[in-house]
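Here the complex is missing one protein chain, while the rest keep their positions.
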């Protein structure tokens, strides 16, 4: 037997595999931007191809090689560039190097630094989010390749529960009535105080398909996620900032379901130019402060379905 | 407004949600077995229902309540019982408590203790695997509920790479020839020594749908996974056990792809009584000892497709 | 060379090692209790011995063997028993099996189920905490072994920030004054409403040395931790329970430092019978809802120091 290609031999058990590849692979990536500082990322990659029943193995080393080559190339050649374009390039190279493959797939996620200011004192405060990209390619019998790509982000914010706040408001109203305050006075009082509720870290995620010829900005996605929770969180808050953040979040209480719906609405508004069958995923996880477990809400659909529901229901 | 049911009010943004629920919830579960010791598990649960566009929230607390009630009941009422049956019961109760839901879903995974013996010295050695169950229910317009359930396991074993072993064998043959050994002698030598390769922890996963009226034993699944890698691992190995494990694994080298295919073949053989459209997922991840990253192989299909491929190709 | 004991040979580099052993080892443990149900745990173990410069290796397999044997024995022989006693027994057996060792050490931690009731509706609610045990033995030149043991727990609760609440109270007072309410009225109002603040999951940890001849109950430790935060959390809360938990936590706001100090005070009160040089560790981590980072407070000292500080300062 010729060792140089055990992988190319026939396997004993002739069954095809859906996805074969490497996971948990980290590489430094520099993204060039027009008239802006380069972005340096350290993403974790997952790359896969399918494997026909007639072939034993996939030449595993070619997959990290593809990443290495693409990552090196963008340092030198490309002009402007996003992580989703990087992903498409990797998919195309996966087909090139794994000539038997009819499907190729990549997912990458990376910490991402955002420069921000605390809301009142305007102190500099670096914030860390996560950006995510996927690309998935299919090769037809004529060797034509169709690739879909998605880009998205995961951001931490604060969520305050509307239900507990409502119950505490009712308790307050009952107490105030008992102490002899009039309805008119009570209304004034409720306007003057911030009623408590449980609040917690929430994690919002949005992934959007980027059809060929269209652009979807990661910074817009990050803004959507931040604006869809009760409030933003900051690594650096002086006292007046802290009071501001807490008050703002309590004036904007949201269930985990509300956060998901807010993200949907904003995605439909901001990306109104995207075609109907663009795929959208929206997810919110709240690390409940009153439980050990988490609350979860998700929507996974096309932008057409989202537009239709929003239109129908608001009429 | 009536606080008692903020969740039942109409949301501002009228969009339905795919999955709303709780994740990361741990509960102690006792499973009764006929003529055997009870099994005590501490699973982590994820439970979800869908939410129509007309309703603000899902009454989140009903989901942990469902789990609590079902988990309590099995202590008292049921006779024999598997984690997939537990999952179906939870799905049915989710529909009961979330009357607006048209889909309900649960996933649970738990450490699972197996009593074993080391291979040579026959020392007692507790081994820990993971068992997994899922159930997914859909309610049609007439209120009829159809539930699908899956059961599976995740087990650690050892995998040894056939390609590196082959190259090292070729190097050995070249060296032996140079030292004057004949082809016949070399054959004898290769029969007498165990040639090195890289080997590592592998993690095999199998999930199988359990159609109504059928049974799929978790211990059979665990055995399939263990037998599909190069060898089993043990928490307690005396010296002669260790030599046995290492030699056995090196006589049975397997790519990550081979492990996946072995699992497929054994699933098809062992569960030959399952109907054609039974869903099967098979996954292998190897924590490569020569890389920082992992190797991955997966097949996701119906048992019909697997049977067809195996039949066609072995003819 | 005699293979049977490579480990007993002299190493090339003759340097002693502080700790050699196994980590990340899980075993099922059953603890018998007088007149009560057995407790079933699935702890993760770390066990270590030191290694003299004259010996190459520690016979690694003897360490899981020790755990296996001790864990099996308690099923059969012992009467009453805690995880710290289990730990001491493992340390003694480590010395027996690693005759060259002058130090032996074990740490174990395990999920732990607690049966509870939600605060208002009194619904059953299983809660999961973590219990921890350590034992550390030293053998002197005459072969006499002295062992120290510790036991403790890690429990999740809710913490509400007093500083933000105070600022929001001041804002409320200013608003109310502006709207013409008198100081007397404002006092009544503040008595009637629950002012907001940020609140979050807190994780409290207490570890206490158990001197020979003394007992330290884990359930007492768990109670101390729960009582030292702003409030308890529950896996199951109906609406009235939720309002209760949120109000109670907001009436009892605590900094991360306050939680640590509360735990210290309660440990000193509850365990007033423990001797002066008993070691105590107290730690609180709050997963801040207004930040991505966590707040942390810790005290590590003898009970004597804690008593002295509390005495001196309250005089």
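So that you can tell them apart, the chains are marked A, B and C in the order they are listed, and the count of residues begins at 1 in each.
Here, a residue touches a chain if its C-beta (ideal position, glycine included) is under 8 Å from a C-beta of that chain, and two chains touch if they have at least 3 such contacts.
Fair warning: this is a prediction, and the values are worked out from it, not measured in the lab.
Displayed chains that the missing chain touches over the full complex: A, B, C (touch as defined at the top).
Considering B:9, B:54, B:73 or B:289, the position touching the chain not shown turns out to be B:289 (whole complex).
Contact with the chain that does not appear here is found for just one residue of B:194, B:227, B:279 or B:302, B:194. The chain not shown here is touched by just one of A:12, A:111, A:187 or A:277, and that residue is A:111. Among the residues A:12, A:65 or A:269, only A:65 touches the chain that is left out of the figure. Residues touching the missing chain, restricted to chain A, are 3-4, 25-28, 40, 42, 61, 64-65, 68, 71-72, 111, 113, 123-126, 128, 235-239, 242 (touch as defined at the top). By the touch definition given at the top, chain C reaches the unshown chain through residues 1, 3, 6-7, 11-26, 46, 48, 51, 53-54, 56-58, 60, 64, 162-163, 166-167, 169-170, 255-258, 260-262, 264-265, 285, 291-301, 306, 309-310, 313-314. In the full complex, chain B contacts the hidden chain through residues 127-128, 156, 158, 160, 163-164, 167-168, 171-172, 175-176, 178-179, 181, 185, 188-189, 191-201, 233-235, 237, 239-240, 242-243, 245-247, 249-250, 287-293.
Note that only the chains that are shown with their structure count from here on.
If each chain is reduced to the centroid of its CA atoms, chain A and chain B end up 27 Å from each other.
The distance from the centre of chain B to the centre of chain C, with each centre set as the mean of the Cα atoms, comes to 33 Å. Inter-chain spacing, taken between the CA centroids of chain A and chain C, is 35 Å. In chain C, the residues touching two or more other chains are 128, 235, 237, 239, 242.
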